[in-house]
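Incomplete set of chains, arranged as in the complex.
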Amino acid sequence: MKRLLLALLATGLALTGQAQVRNEIHVPDLGGYTTLKCDFHMHTVYSDGRVWPTVRVDEAWREGLDAIALTEHIEYRPHKDVTGHHGRSYEIAEEAARKSGILLIRGSEITRSMAPGHFNAIFLADCNPLDQKDWHDSFGEADKQDAFIFWNHPGWDSQQPDTTLWWDEHTEIYDNGWMDGIEVANGIDYFPEAHRWCLEKGLTMLGNSDVHNPIGMDFDFYKGEHRVMTLVLASERSLAGIREALDNRRTIVWIRDLLIGEEKWLHELFEKSVQVVDVQRGEGSCTITLQNTSDFPFHLKKTEHDKSFEYFRTYTIEPQSRHTIRVRFPKDYQGEGKINFRVTNLLVQPGQGMDYSYTF
Amino acid sequence: MKRLLLALLATGLALTGQAQVRNEIHVPDLGGYTTLKCDFHMHTVYSDGRVWPTVRVDEAWREGLDAIALTEHIEYRPHKDVTGHHGRSYEIAEEAARKSGILLIRGSEITRSMAPGHFNAIFLADCNPLDQKDWHDSFGEADKQDAFIFWNHPGWDSQQPDTTLWWDEHTEIYDNGWMDGIEVANGIDYFPEAHRWCLEKGLTMLGNSDVHNPIGMDFDFYKGEHRVMTLVLASERSLAGIREALDNRRTIVWIRDLLIGEEKWLHELFEKSVQVVDVQRGEGSCTITLQNTSDFPFHLKKTEHDKSFEYFRTYTIEPQSRHTIRVRFPKDYQGEGKINFRVTNLLVQPGQGMDYSYTF
């Protein structure tokens, strides 16, 4: 009976155990920081989610995450039988998190109609004061606790049916210092407008699952699917380390094949992920062998280049794989060779990939 | 955002949808009855499970089941924040079940130390009267409601550490007419002693998941794993149909590769699952082509046979597959050919397979 864990009341202690398999995520450390895998937005039965809080910890451990926040809706708790204050899911998950080494962050979701829509406040000391009639008071309470506050799914079609708009209320929130970041990705959606706003306004980019179901209902992990997550470049693996990195905008968002972040991080991520393990240059051609040691694919597309050099038009470097690429050039060519391409899934601007050159 | 379903309070209705994929289970109808796939034992947050009741309905639909019972522990509800009477999980799941066509059976688990241990009462009208100090009274109330009552996981090592024993209390329960069946399989365990008791005492054989986690944590469906279930040979796809079949012991238990039941049903199941699609008999050999249209594998092991006939020692007919088997015999052999084998995973007695012969 795998079900177990079941500490049986009337019958004494259970004797049985439970297997858990952790799948580590392979991503390089960058800039001298540790790359932590984080998801700052999810729900349990304590708001409108469909799992017990400890399930979120087990899911995170299995998927190789470092940190999570349970962010129940303050204003929306449809499961009337589930009682308890706004911070209960955190309390219930705490021991499981400690045992499995998952960093658990206390948070809540301020849940309003548009505008301003939904916002997460994380690194709270107490969730309950956020339960206010007027949203200004909710934000004010979060701010009082020095929470990290971000706008959730700004392009969600239920609240922004056709266009991802910035409303006056967002200006007000921003001007009050109540907006530290925005979700540029949520669930299965990437929001290019939010990406632009983060770059323009100096806001932290976040990507979170917003999962409500048992996560295995939403992702087919055996197909290589992964939940949306925020890669945090932290000076240490701790709550303080994560907070400092968020405050200083050292994040990369990972959704499907896309990695969204500042060019300097994506550039380093690409070079640390894909090592050149062998170069064989001969007369008229060069063979380059690459090893991708990360869990990310990279989609390359040839850009403007010396026409006497012939190489792929498009090329995909799959995760955890070895590749051999060949470049042809005139037989009498003696100088330095160069190929140019764009890595189309490393987004340094809204919807736009990162340019790269390789010289041999 | 796959999470959805999320009916948003403050923001009006959600616009978003949700994908659900149902994997039908391929099993033949037998004896003129419809073969229903049922799981009569599982938990939610309303006892010590870790999912919301509607999750159990969605899981059942995805896995191709026909009927389920949520059987919360009467005496063990460790999640103190989750309030509501003993029948609440049924009430909450009811609409989801109706919408997806899953037959939902009202039940409870009487949860006592050994003896008598744990029993499920299903087809209850009201779960609450089972909440009694003395277990006799719980059984009495279930009986008053004409429930179908069965002994759960009789060989569970937490309650029967070394041997699967029948206690005096079980005799008392049986004599009172309070035991209609026994789980011969639960979770990942098959109990041969329970199998024997069912045969000897005319009790219904049941196999149930007893799932507490989101089920995807316990089974790797992409590997072809399936939850333990009871195949019910019902005169119609309805609650009444299931009840009548259970009362008349028309069940087959499916756990891992094992199918456990009466020989007449397993014999028919084998013949309807594995069709002979071609026989080529030549001089000295015969080639038999089989098509298994069911989701069951069949493990064959040669038994006593005419030594002049040469064929496999062991052979596995995998699910949903086509096979060619060859038999050799003396070149001048003219009579009817016969091969004998045991189907080792069709258990007609405790731990013992079903003998079969094929003639050509």
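Labels A and B are assigned to the chains in the order they are written; within every chain, residues are numbered from 1.
The working rule: contacts are C-beta pairs under 8 Å (C-beta built on N, C-alpha and C of every residue); 3 or more make two chains touch, one makes a residue touch a chain.
Note that this is a predicted model, so its numbers are computed, not measured.
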>> Given 2 placed copies of the single sequence, give me the total number of copies for the whole complex.
In response: 4
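Quick note on the criterion: only the chains that are shown with their structure count from here on.
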>> Averaging over Cα atoms per chain, report the distance between chain A and chain B in Å.
In response: 40
> Touching chain A in the complex: which residues of chain B?
Replying inline: 1-16, 43, 45-46, 48-52, 54-55, 58, 62, 75-76, 78-79, 81-84, 88, 111-114, 117, 153, 156-159, 161, 186-189, 209-214, 216-218, 220, 222
